[in-house]
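The chains shown are only part of the set, and none of them has been moved.
Order of writing sets the labels: A and B. Residues in every chain begin at 1.
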Amino acid sequence: MKKVLVLYYSRTGNTEKMAKMIAQGLTDKGVTVDLKRVEEISVDNLPEYDGYIIGSPNYFGTMAAEVKKFIDESVKYYRKIEGKLVAAFTSTGMIGGGGETVCLDILKAFLIHGCICLGFTRLGHYGPVSIGKPDERVEREISEMVNKYAEVLKRI
Amino acid sequence: MKKVLVLYYSRTGNTEKMAKMIAQGLTDKGVTVDLKRVEEISVDNLPEYDGYIIGSPNYFGTMAAEVKKFIDESVKYYRKIEGKLVAAFTSTGMIGGGGETVCLDILKAFLIHGCICLGFTRLGHYGPVSIGKPDERVEREISEMVNKYAEVLKRI
């Protein structure tokens, strides 16, 4: 069975809420999911997963330093996690406030890892963006995201 | 007196509405403004301005081809428009739909021209992003944008 890591950092709880929705959605689809805060997990676990879904609040238009630190440490597995399926999500304070570039920057880091990155047409294209607390729009978008991620995961 | 080009492309009229608000705001601040659709102006006019404010609807997370064509043609004035003051704006269909990267990509093109690019703290950071028709939020953001742009323009 395919196994996915939902990895996130959260201070206010908004990104965490999104992470939980994503983990639940994937579980409902029959995917094995580990839901972890970035502080709870070591990069040594990365190779065991088939894919990663990574979320961060928007700090200055990109991921929080806590998430970047994890990604920097992941250099230890450079060329060893190629082909994993990656998607991103974020919560942010305001429209136009840099949330899209958070998702794009997370994908960019995993393109460098030689991963396979997923875009979306029925939600924030680079991944769902919550403006503050996740609302119904975000819930719907996460459900679309999970559908597509699970479907592609099966094929690769 | 400082002279600014507000340049835009618009199909649905949303970006055009924003362009008009910006032009009006700058005029009210005592700046000389030319408001032009991208089809109405030649790159040969670029050197005569002290700055550009450039807007495009979001097509695939970046500016419309019509705006990109104008920018490609502007290579004729490469190294001849260094130091102009540049800001960007966009209208898009949905939150997370790529609007932020439109503004960022416009700024990026003018960083390559050696221009001076402006970010914002009281609005979409890379420039105002309208979700569909410009509403009161966008109106307020444009007013903040105009204040800052005019203030920096005076100094450079």
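Heads up, the rule we're going with is that contacts are C-beta pairs under 8 Å (C-beta built on N, C-alpha and C of every residue); 3 or more make two chains touch, one makes a residue touch a chain.
Predicted model only: the values in this text are computed from it and were never measured.
**Q** All chains share one sequence and 2 are in place; how many are there in total?
**A** 4
The criterion applied here is as follows: only the chains that are shown with their structure count from here on.
**Q** What is the distance in Å between the mean C-alpha positions of subunit A and subunit B?
**A** Comparing mean C-alpha positions, subunit B is 32 Å from subunit A.
**Q** Could you please specify the touching residues of subunit B with respect to subunit A in the complex?
**A** Listed in rising order, the residues of subunit B that touch subunit A are 61, 94-101, 103-104, 123-129, 131, 137, 141.
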